[in-house]
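I have placed the structure first, in the form of structure tokens, so that the comments after it can refer back to it.
Every protein chain except one is present and positioned as in the full complex.
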Amino acid sequence: MKRSSPGAWLAIILGVTYFLAPLIATFEFSLRLKRGEYSFEAYRLVFESGNFQSSFLYSTTVALATIVIGVALAVPTAYWVQLRLPRLRGLVEFITLLPLVIPAIVLVFGYIRLYDSSSVLPLTGSAFGTNILLTLGYVGLAMPYMYRSVDTGLRAIDVRTLTEAAESQGANWPTILLKVILPNIRSAILSGAFLTFAIVIGEFTFASLLNRPAFGPYLQLIGASRAYEPAALAVMAFAITWACMGLIQLIGRGAPGAQDTR
Amino acid sequence: MSAIAPTVARPRITLSNLGAWFGVAPFFIFALMFLIAPTVYLLIGAFQNHDGGFTLDNLARLGQPSIRNSYLLSIEVSFTSALFGALFGLCLALAIVRGGLPGWLRPTLMTFSGVASNFAGVPLAFAFIATLGRMGFITVLLNNLGLDLYAAGFNIFTFTGLTLTYLYFQIPLMILVVTPALDGMKREWNEAASMLGASQAQYWRMVALPVLWPSILGASLLLFANAFGAIATAYALTGPSLNIVPILLYAQIRGDVLHDPNLGYALALGMLLITGLSNFAYIVLRARSERWLK
Partner (left out) sequence: MNVKMALLGSVAMLALGGAAAPAFADGMDDLVAAAKKEGQLTVIALPHDWCGYGALIDSFKAKYGLTINELNPDGGSGDEVEAIKANKTNKGPQAPDVIDVGLSFGPSAKADGLIQPYKVSTWASIPDSAKDAEGFWTGDYYGVLAMAVNTDIVKKVPADWGDLKSADYKASVAIVGDPRTANQATMAVYAAGLAGGATDPAKAAADGLNFFADINKSGNFVPVRGASATIAQGTTPIVVMWDYNALAARDTLKGNPKVAVVVPKSGVIAGVYVQAISAYAPHPSAAKLWMEHLYSDEGQVGWLKGYCHPIRFNDLVANKKIPADVLAALPPAESYAKAKFPTLAEQAAAKDVVAKQWDAIVGATVAK
């Protein structure tokens, strides 16, 4: 049976203190809207400023789409690079790091120039097209995290042996990827999913400049130049995003063939 | 121990590799359309002057002492926060995976890390001001207990303060990315090692860390690049005093005062080059450590 190690508990306690302190400070400040007393007035004001639900729903939908596309791109790529094309590793990793250092505003103006209503691929010409552009933009933004997670996960399992074993049983590539590899990197995919979700929910620049009704622009609208409401928003956004991640975790847990790799 | 793997396959277009090339094609098409193509504007813009003519002027200006110092500062902040983020993140990840903690703690901490990894910008800066600023929650608490942080020389609006703030999203990122690697560490290795007479320390030094090293390095590089490109937090926390490159960059592009987007693009190009160099250094380091693994 596993014994709890005191070192582990110490690390956890220190970590939790570090992470909770700023949240407590923000929460405490958000309660101070009414002079001299603690109240949830700031939260009430935020809820009443319309659009909370619709913008959150919009961003959640885009986030889920981003996760699916991100996984669909990252897993096969990391798999093939590890298995057959290791020389490409450096190039692929460099490409996935690009969105981290290129300013979002440069990227989004690039998208507008490339895919505007007069171009070959007029994505900005319609709401649906712009939604696609936004989602694919987010796939790019989340790619560093998704790819790194998936790559780390694949490295931790013996991809070669698994593939050879599955092949010897007569499996073809889609089966290998879906039924053999994917379930074994579940925790890595979950990590990538969490990171992607958080990024998309809070993202502002792409959504605002592409004129999409996402949560980020809503947060900015409510929070700009106010004092207490942004603090309330930060706490609410934190709590709700955490809850959504809990849901993703539950869904991931219940996926067919999923088993703890421990 | 797993079987010695066959020699590294070379990317010739053989029949068996053709499938692999098809497999990675979607990624490259996507990258071309949504990562590389928009970057091309940046590359072109870096070499243009205001009227669109070709010039190396912008790149030359990158050598100015103020901009050079800015790059150095950015690298310092990113490196420090990546180093400590990796260290503390690894410790926490180890605690979560191997610490024998109650079962509900892992999913809670992992989902929390997911949220915290993106908690940045103005809300984060404000949270730290509200915690460790002069009138901050903890500062006041410690004051009441007799310890005056600011008299002792601490100040949140400094390099140290900014690094401390960056750790808030660096540590969770490390935890999320490195946990799958820790999951892959088989118990049997620990048991085998102890059967052969190795102590825990020896096990870590000679078996576990070398196996984990490539993943740790990769995650650290991600942390470095993550901090390198971060702007919103720094702008909100130490804006007028710590001049990191993204702030300079944004100033040129969105500028109220200095409005030279081409210089902004050149600055971004510089950042790309530094990221590329770090990536290269990481590849070299990793290749060394993986030599005996394969």
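In this document, chain identifiers A and B correspond to the written order of the chains, with residue numbering beginning at 1 in each.
Note that a residue touches a chain if its C-beta (ideal position, glycine included) is under 8 Å from a C-beta of that chain, and two chains touch if they have at least 3 such contacts.
Quick caveat, the model's predicted, so the values are computed rather than measured.
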Using the touch definition up top, pick the residue from B:Tyr71, B:Phe88 or B:Phe157 that touches the left-out chain.
-> B:Phe157
Looking at A:Leu121, A:Ala165, A:Ala227 or A:Ile251, which makes contact with the chain not pictured?
-> A:Ala227
Option from B:Gly23, B:Gly99, B:Pro214 or B:Pro261 whose C-beta touches the chain left out = B:Pro261
Residues in chain B touching the chain absent from view = 66, 73, 126, 129-130, 133-136, 155, 157-160, 235-243, 247, 250-259, 261
Write the list of chain A residues that the hidden chain touches.
-> 29, 32-35, 105, 109-110, 112-113, 116-119, 124-126, 130, 204-205, 208-211, 217, 220-221, 224-228, 230-231
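Please note the rule applied: only the chains that are shown with their structure count from here on.
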With chain centres defined as C-alpha means, what is the inter-centre distance between chain A and chain B in Å?
-> 16
Would you pull the chain A residues touching chain B in the complex into a rising list?
-> 2-5, 7-9, 11-12, 15, 18-19, 21-26, 28-29, 72-74, 76-77, 79-81, 83-90, 92-95, 97-103, 105-107, 109-111, 113-114, 136-137, 139-140, 143-145, 148-149, 151-153, 155-158, 160-161, 173, 185, 187-188, 190-191, 194-195, 197-199, 201-202, 223, 230-231, 233-234, 238, 241-242, 245-246, 249, 261-262
Over in the complex, which chain B residues touch chain A? Could you list them?
-> 2-3, 5-6, 8-11, 16-17, 19-21, 23-24, 26-27, 30-31, 33-42, 88, 91-92, 94-102, 105, 107, 109-119, 122-124, 126-128, 130-131, 136-138, 167-168, 171, 173, 176-181, 183-185, 214-215, 218-219, 221-222, 225-226, 228-229, 231, 246, 249-250, 253-254, 265, 268, 271-272, 275-276, 279-280, 283
